[in-house]
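With one protein chain removed, the remaining protein chains of the complex are shown where they sit.
Coming up: chain A.
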Amino acid sequence: MRPFPIVITGHVDHGKSTLIGRLLYDTGALQADRLAEMRQSSQDAGKASEFAFVLDAFEEERARGITIDTSQIYFTSARRPYVIIDAPGHREFIRNMLTGASYADAAVLMVDAVEGICPQTRRHAKLLALVGIKDICVLINKLDQAGYDRARYLEVAAQVRDLFAEFSGTPFAIIPISALTGENVASRAREGGLSWYYGPCFLEALDAIDTPAIEERPFRFAVQDVYQHEDGAVLVGKVDSGRLATGDQVAVWPAGAAARVRAIAKYPAPDVGAASYGDAVGLFLDLDRVPARGEVVAGEPAPETVSLFGATIFWFADCYVSGRPVVIRCATQAVAGRIELLKVYDPAAPDEELDPESLNIGEMARCRIRTDAPLVIDPFASVPELGRFVIECDGVPAGAGIVA
């Protein structure tokens, strides 16, 4: 069974790594030597058992008490296996948070009951919405430090709902917990400070999230490479969207030339007859020219071919100054272009409009992108794989965006 990938997000120090360590510990999922290693390293650092050290494996992370890079750990509940993705909460490591979130189907957003909503809470919530994660479970943590105050929980929960309303979202659940004591993490805290709460604990809420169904979408296959095979040119890549069968009529974009699928190869089978979403296959097409990397084999309805398009982008590198050349990478396409910033804003302070001539780390923008060569795209909502892209500056990924 495929593990369900879930990313843990939230402001720095709101307890993300501690939650994961606690969950693994309380469910007996921590391997004996990892547990011993955690205890030893906690002791060396002069601390009681530091659950965060299970994931914060770098020496620097433990010394500074922060998560620097995203990490993944496997865990199995009574219902199913999970891949739990820890994400750093610092703004400077936002690219690592986004890297982690890009693997997830659902998310947890941690909020400190004492501090309430903080800048990275807002930024993370909006980034999760941007990358298309719909199920977000909110944990109001450190209730033990907030005197187990029900009124405080309700107050923070109301702030959370307001935040989600800004992007027309609704949290999957809002649960009062203490990651430190384990209350409402792996089991319900029926006694003690949180006995006023009757809802599900975190693990129950997690198990209640359904795996998103793979929707029926139009067929897309971005050519990754072309190999010379004894049976002719084989186009390799993965099915980015939809499904395909041998004999299907397709078109190869941006030119839009019609072709027929002669065979779908998957070694050692010369023709497997059909392929679906995610399959890495080789296509033999009846076509008089050999397509190159970056061309898109597609079914109906056809994708759009553009050299100017609208997008919402998110920046995770150093300052970008309007007009600087960039490379847009969408599926296997890579084209040079320029960004025309229309409106720049900080997702952590959405009411303030910022200087539209530059973009800084952690900021978002509405923009138009002009490319030097045609780009084959789809709206993000209809084909996510061709509706999202990474922006490179000087060869380094610096931003990400979705086609508006």
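In the analysis below, contacts are C-beta pairs under 8 Å (C-beta built on N, C-alpha and C of every residue); 3 or more make two chains touch, one makes a residue touch a chain; residues count from 1.
As a convention for this text, contacts and distances are computed from a predicted model.
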Name per UniProt, for the chain absent here [options: "Cytochrome c", "Deoxyribose-phosphate aldolase", "Spermidine/putrescine transport system permease protein PotB" or "Sulfate adenylyltransferase subunit 2"]: "Sulfate adenylyltransferase subunit 2"
Among A:Leu23, A:Val54 or A:Ala107, residue touching the chain not depicted: A:Val54
Given A:Gly89, A:Gly282, A:Pro303 or A:Pro347, the one touching the chain that is not displayed: A:Gly282
Footprint left on chain A by the chain that the document does not show: 1-2, 28, 31-34, 37, 40-41, 44, 54-55, 57-60, 68-74, 95-96, 98-99, 102, 224-225, 227, 229, 234, 236-238, 265-268, 276-280, 282, 293, 316, 329, 331, 385, 388-390, 392, 394-397, 400
